[in-house]
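Removed: one protein chain of the complex. Kept in place: all other protein chains.
And then subunit A:
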Amino acid sequence: MSAGQSNSTRRPDGAALVIAVILAAISIIIFWQTSQMRVPPIQQRVGPTVFPYIVASGLGLLALGTLVSALRNGFPARSKDDYAPIAWIVGGLVAQILLLSTAGFSVATGVLFALTAKGFGRGPLWQTIPIGIVFSFIVWFIFARGLQLSLPQGPVERFIVTGSF
């Protein structure tokens, strides 16, 4: 079959082409990084570079395979995904990461909780954030106090547990 002919109405799968490029890029990065390693001569044949080269070669071949599959429309049909919920949830995770060290586990995770619920269409945030903070505090109390898990504290945890900020 010749890939360039236009009597087929289906065009190459663009997203799959991007995947092929990414796989090729990872392969090249592993090759490049591994070639930069200084390996004593005695380890040249059986040293720490052997396996990375194998993996990089495999990824290179898979990139080619993905390319062929993309040109032949070999990927399964995709659902029409809505990106707004993803933005809410990823936003929640980013907010948690940024808030954690200053606001503590309950507040940061409460925000994550509320933004995730928002991603699934449940709001409004002024209601769900307090719910999330209360829920996260209960979870924090069980795991940090009861099971001695080390979880970041903030003003809220300190105030409720010790009575002072």
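Please note the rule applied: a contact is a pair of C-beta atoms (placed from the backbone, for glycine too) under 8 Å apart; a residue touches a chain by one contact, two chains touch by 3 or more; residues count from 1.
One rule holds for everything that comes next: contacts and distances are computed from a predicted model.
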Legend entry - Listed names "Tripartite tricarboxylate transporter TctA", "Cbb3-type cytochrome oxidase assembly protein CcoS", "NADH-quinone oxidoreductase subunit N" or "Molybdenum transport system permease", with the criterion being the UniProt name of the chain not displayed: "Tripartite tricarboxylate transporter TctA"
Inset, instruction - Return the single residue from A:L125, A:V139 or A:V161 that touches the missing chain. - result: A:V139
Inset, instruction - Name every residue on subunit A in touch with the hidden partner chain. - result: 15-16, 19, 23, 26, 29-30, 33-34, 37, 39, 43, 45-48, 50-52, 55-56, 58-59, 62, 65-66, 69, 74-76, 78-83, 85-86, 88-90, 92-94, 96-98, 100-102, 105, 109, 112-114, 116-122, 132, 135-136, 139-140, 143, 147-152
